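In this view, the complex is presented without one of its protein chains, the others remaining in place.
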Amino acid sequence: MGKKTDSELIIDGIRLDKRLPDQTREIKMKVGNIVSANGSAEVAFGNTTALASVHGPRPLFPKHLQESQTGILRVRYNMAPFSVTDRKSPGPDRRSVEISKVTRLALEPSLFLDDYPKVTVDGFVEIIQADGSTRVTGINALSLALASAGIPMTSLVSACSVGKINGTLIVDLNGMEDNNSESDVAVAMMPDKDIVTLLQMDGMLTKEELLHLLGLAKKTCGKIYEMQKNALLEKYRGEE
Amino acid sequence: MGKKTDSELIIDGIRLDKRLPDQTREIKMKVGNIVSANGSAEVAFGNTTALASVHGPRPLFPKHLQESQTGILRVRYNMAPFSVTDRKSPGPDRRSVEISKVTRLALEPSLFLDDYPKVTVDGFVEIIQADGSTRVTGINALSLALASAGIPMTSLVSACSVGKINGTLIVDLNGMEDNNSESDVAVAMMPDKDIVTLLQMDGMLTKEELLHLLGLAKKTCGKIYEMQKNALLEKYRGEE
Amino acid sequence: MGKKTDSELIIDGIRLDKRLPDQTREIKMKVGNIVSANGSAEVAFGNTTALASVHGPRPLFPKHLQESQTGILRVRYNMAPFSVTDRKSPGPDRRSVEISKVTRLALEPSLFLDDYPKVTVDGFVEIIQADGSTRVTGINALSLALASAGIPMTSLVSACSVGKINGTLIVDLNGMEDNNSESDVAVAMMPDKDIVTLLQMDGMLTKEELLHLLGLAKKTCGKIYEMQKNALLEKYRGEE
Amino acid sequence: MMETYALELIQSGKRIDKREFLQFRNAEIKENVIATAEGSAYVKLGNTQVIAGVKMNVGTPFADTPNEGVFSVSAEFTPLASEEFESGPPGEDAVELARIVDRGIRESKTIEMGKLVITPGEKVWSVFVDIHIIDNQGNLLNAAALAALTALLNTRIPKLDTEGKVLRGDYERKLPVVHKPITVSVCKVGDKLFLDPTKEEESVLDSKLSIAVMEDDTICAMQKQGNKGIEFAMLESMIDIAIEKSKELRKLVK
Amino acid sequence: MMETYALELIQSGKRIDKREFLQFRNAEIKENVIATAEGSAYVKLGNTQVIAGVKMNVGTPFADTPNEGVFSVSAEFTPLASEEFESGPPGEDAVELARIVDRGIRESKTIEMGKLVITPGEKVWSVFVDIHIIDNQGNLLNAAALAALTALLNTRIPKLDTEGKVLRGDYERKLPVVHKPITVSVCKVGDKLFLDPTKEEESVLDSKLSIAVMEDDTICAMQKQGNKGIEFAMLESMIDIAIEKSKELRKLVK
Partner (left out) sequence: MMETYALELIQSGKRIDKREFLQFRNAEIKENVIATAEGSAYVKLGNTQVIAGVKMNVGTPFADTPNEGVFSVSAEFTPLASEEFESGPPGEDAVELARIVDRGIRESKTIEMGKLVITPGEKVWSVFVDIHIIDNQGNLLNAAALAALTALLNTRIPKLDTEGKVLRGDYERKLPVVHKPITVSVCKVGDKLFLDPTKEEESVLDSKLSIAVMEDDTICAMQKQGNKGIEFAMLESMIDIAIEKSKELRKLVK
């Protein structure tokens, strides 16, 4: 999944996996799938699958790491060795260190961490299948996991990727598209507040293209937000 | 020491190093050989030599690792770089991580750790020559080191290896036998209580063979137990 | 800079870079160049450039590392990846671990650490260009940084290298000389007290040669000491 | 609290979830769950969840086995799975679990390693099994061994192009897996023996004997775990229980 | 203290050092400052100091780009530079900074990687950019990006001897650098936007949008930083500010 190619990736306005430019892959969400965690979720965008869980709020050790005025959020993003075509050695690499950080920053604005002095909320994202757009899939999952852990949130965070291939602006890049894109953009938002919490962009775009893509991202995040709310409702319904 | 071979390892009921199937190599034990430790011992089975020392009971840092109700035993098993035919890089590998754990579990049942809340007893095993059966040699040494450190013990722990080569059930595998065995089994016991504290087995055995080997191991551990008691006595005699 | 060579390095008593045997390269010193540190300095011996900064005295964490009776000095010596001809991978190697230690020991005798129980003074040396004599350049810089941080010192510490090439005893080895020397010696002193705080020697020297070199080193450290005092004065003058 | 209760129940002959002592929790096994892997399986044992993925790489044989493929098992106890698990390199429990699963498969010659040679002495297939613990609600080892075996059973060997490069997604044949060793951990509290502990039961058991058993009842790996010893006289019944139960569990593996 | 003061000033439309909101601090750029490197630059932006050094090594191309050189950016936040920085492997901030600088140069095709091939598929030039943070007084990223670009612009490719060994100090040609992407971080406190924050301002800002811009105003990398979100409606003006300012900063780079 996701090699370099010289072939066209969009033919007559249709992408290789039959999608329209602004169409996401099939999205699946499940909340509460990990009993051992305070909160958890699984989110799949096509063949990209992220599991997320939350432990905490819990006391932070060693003590000198504690913040007296606020709680902290810690995030680890990790890819399973078998999640990619060529086996990934276990352990963090520079890419996962960066994604762990931007994932944390994408979610922090949604939390009231000041309510939890001296404690930590630990969020974990495991990518078990990677076919592009893993970081945004992970953010969607971790947002659900935080909500299902009962951590007070000002809003859910919803995320998607947008980009440009063969001159066309598209939504939700799969692995093949990602590796052959002229540009890709990862966006996370609190859709009900029109607040952007993640924005990363690679490749070449004019300002106009970029603004157009941001518009597509906003629309898509809005749809994902509705799906997330439904997934949470379904969990609570299941619990009744 | 200990390569793969196609030759027979038992000829006319006699092993290549002239031993009978149920015979151990020459066993040497010395207690109190390391002045800087609270307790120490050296045990050799033929060309396999293990040094063990014990530091503690001592306070455990950082504090958040302390257990309020009980002391803890920590064990490191390590092989010297020159202890094997092909130099071993210093530092732990997966094998030594596992052996450190099973060594700890082999000895914990003999200790009254509840008497030492918040402290640690640290046991170290160094294999300085390896010719098979290193983990059981290390357990015998660390058991003596714990006793000589004055740590209250319900019993000494005695350990040996048994296995099957060329269809014959044998005791105390050397390196060559170990690498060419159909099966090898490591056993530790508190012989005076008939309690098994280590049992690891690799390779293929029928239930009957396994039970027979366990019988051989029990008998051998009993003999080793007597030698350990003598080694301790000798040390105390030396001190008078 | 600093390869092995078969050519003569001293011709008619003149070194390849036109220096006399007992002549140092051009020495530059600047104090207070790093705003974010409590003290800082830059020292260059020809193309060898060391930056040094000091943070602290500051509380030491985790707490169990604190010494109740005295403060501690911690030192890291590090070479920038681009400071050497063949790029150095980032991170400590055995050489830098040793130099960090001897740098610390070279400076400790000049400090009144007993006045700072439970705290740490952290000194950092970065070699940004390496052309021989890096450790002594770093010591000169860190000594200035400590002084400019206002840490009470019994004396400045001054350091230089001496050695033997092509049978001649010389001062301040550059990289090429260092790599082709018959011997090199690193010396640090508190020149106003005639106290030696660093002395490392490699290669082959008779006692007489060694004593002669120590004499050269003492003389050179004395000169460097004057330059260090001037550099500090200049900083304070600049601040008025 | 729950732990003490679980312990008292066992001592009085009952279990916290009303199972029989020798009864496993409900097991759900899914094959081929990871599109990026050459073989994979998901195992849910009660609420314990494990994924095993197999990657096939071209590698160099070990010097002392030039005509055999390479086999390796790793386990990651992801911090997802338990609040006790931490980020970082595998701890001793993860290392031990991987090594027990490895030995159970390796020593039983479950994979025909001689059939994994591409160029004798130079190029062979490396079989990497990665076990990812997703949710730890007890008895990880038995779940992990089931997942690893199932993943190997559905693993396919990729084709190579003319230059010897792996053509991911194009397969040549199945991995030659010829046995089905099953690992059963027999747990002990006092003189009570039971199987498939929940997390609460696991935290109060005295000891555990994990036994890997072949189709013909041969034993191919064994490991004592837990902080207390086992009476010598009890070993035989623990072995008997494992042999018996392995037959039932083997039926779960296609 | 200073931080609170800096925040209050910004909210009232002023800055702690009296600059305009869109004004950079004084920038000093020196080329070729490291004799041991094939290219180098020192950038002083206010009191922030950064050195970038470029080393050219002969290496192997990546399998999927056999006819391109290799490019890599690392950053070390030396403990010299701030009392918050610690010894040890690069932290997440250093990794992030290096990766943003890397992407800004890589995605803009600033270096003609196809001209770095020595033997196609076998030997290529590897370009290692190391960014050494010497003094952190705010806005490290913009200083680091300037330093990296300047260092690349003065980088020379060494000659090779007949056996293919690198002749350090002897140069064959300049590194083919064909673009000048400039990174501008637009900072935000409430509805106030400003550039080139001091350390005090940096510690109180809500968020930051770092944007790398090409000569023709094309955008080639972007990254949101900071703990708070950005109103969607503000993105466009932030982009406009970055495009505008990049023109001015580009003039500093020879």
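When the chains are written out, they are named A, B, C, D and E in that same order, and each has its own residue count from 1.
One rule holds for everything that comes next: a contact is a pair of C-beta atoms (placed from the backbone, for glycine too) under 8 Å apart; a residue touches a chain by one contact, two chains touch by 3 or more.
Being a predicted model, the structure only gives us computed values, none of them experimental.
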Among the chains present in the display, which ones are touched by the chain that isn't there?
B, C
Which residue among C:8, C:115, C:202 or C:226 touches the omitted chain?
C:202
Residue of C:100, C:120, C:134 or C:148 touching the missing chain in the full complex
C:100
Which parts of subunit C are in contact with the chain that was left out?
3-4, 94-95, 97-98, 100-102, 105, 108-109, 183, 185, 189-190, 193-207, 210-211, 214, 218
Could I get the residues of subunit B that touch the absent chain, sorted low to high?
1, 33-37, 40, 47, 51-53, 55, 58, 76, 78, 80-87, 90-91, 122, 124, 126, 128-131
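The rule is simple: only the chains that are shown with their structure count from here on.
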Return the chains shared as contacts by subunit A and subunit D, ordered by label.
B
Can you grab the rotation angle between subunit D and subunit E? Superpose on CA, round to the nearest 5°.
120
Among C-E, A-E or B-D, find the interface that matches A-D: by residue number, over half of the contact pairs should be common to both.
C-E
Among the chains, which has its CA centre at the largest distance from subunit E's?
B
Considering only mean CA positions as chain centres, point out the chain farthest from subunit C.
D
Could you state the distance in Å from the CA-based centre of subunit C to that of subunit E?
31
Using Cα averages as centroids, what's the distance between subunit A and subunit B in whole Å?
50
Out of subunit E, which residues touch more than one other chain, so two or more?
none
I need the residues of subunit A touching at least two other chains; which ones are they?
62
Would you mind giving me the full set of chain pairs in touch?
A-B, A-C, A-D, A-E, B-C, B-D, C-E
